[in-house]
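Everything on this sheet refers to the single structure shown next.
Then we have subunit A:
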Amino acid sequence: MTLATHWHYWVVIALMMTGLHIVIARRNYVKKLMGLSIFQVSVIMLYVTMGKVAGGTAPVYVMEGEGHDAVPNLDVVYSNPVPHVLMLTAIVVGIATMALGLALVVRIKESYGTVEDDVVIEKDRAEEESLES
Partner candidate 1 sequence: MSGLKAHFPVLLVVVPLLTAPLLALIRQKQVARALALLSALATAVIGWGLVIAAREQVEPLSYHLGGWPPPIGIEYVVSQASAFVVAIVSSIAALGLLLGTRETRKEVTEGQQHLYYAAYLLCLAGLLGMAITGDAFNVFVFLEISSLSTYSLVAMGNRRRAFSAAFNYLILGTIGGTFVLIGIGLLYQVTGTLNVQDIAHRVQELEDVAPDSHNLTLLVAFVFMIVGLGLKLAVFPLHQWLPGAYAEAPAAVSAFLAGTATKVIYFQLLRTTVVFFGAAHVFGALRFGTHVLMPLSIAGMFIGSIAAIYQPTLKRMLAYSSVGQVGYLTLALSFGTEAGVQAGLLHLGAHAVTKAGLFCVVAAIVAGVGSNRIQRLNGLGKRMPIVAFAFVLGGVGLIGVPGTSGFVSKWALLQAAFASEHYLVAGLVLLSSLVAVVYVWRIVEVMYFQAPPVDEKTTHDNLAMVPALILLGASVLFGLFPDQVVELAADAAHQLFLEPGSLPPLPTGGHG
Partner candidate 2 sequence: MSLALAIVGTVFLAGGVFFCVVGGIGLLRLPDFYSRCHAAGMTDSAGAMGILVGLCFFAEPLVIVKLLTVVGFIWLSSVVSTHALVKAAYARGIKLENPRVRDWTVRPAKTAAAEAAGDVPKAAKVPSLDLAAMADSDADAGSTSGGEQGLAQSHGAESESESESESESESESESESESESESESESESESDDSEESRT
């Protein structure tokens, strides 16, 4: 476990934390969604760095022979296909959540007039007091 062998993971972790920080620290809803998409892309990067084999090429067979009797050359080192498959799903989940989040932001802007977290909470509290009385 040294810097030379594990620095990929540490950089990816730093990226994840940047994304997470944006989601929690920023008050603007659109900015939170940007932070969320950064957080999800960096998780995808974690999976991809796991799947890489040193010197391995993309998991698409290098074919030998012509036409029909072409056979994949199996002693070429391929990187692991499974993380790539899982990450196709994660990218799609990320874009789906983002689209839904942005639709909610539009409705919040139309009904509250703002997309700032603290202003929304303050308006809710004001509405609550008016209902109480």
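Regarding candidate selection, all candidates are chains of the complex that A comes from, given by their letters.
Here, contacts are C-beta pairs under 8 Å (C-beta built on N, C-alpha and C of every residue); 3 or more make two chains touch, one makes a residue touch a chain; residues count from 1.
Quick caveat, the model's predicted, so the values are computed rather than measured.
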item: Direct contact with subunit A in this complex, candidates 1 or 2; value: 1
item: Complex contact set, residues of subunit A against candidate 1; value: 16, 20, 23, 29, 32, 36, 39-40, 43, 46-47, 50, 82-83, 86, 89-90, 93, 96-97, 100-101, 104-105, 107-108, 111-112, 120, 124, 127-128, 131-132
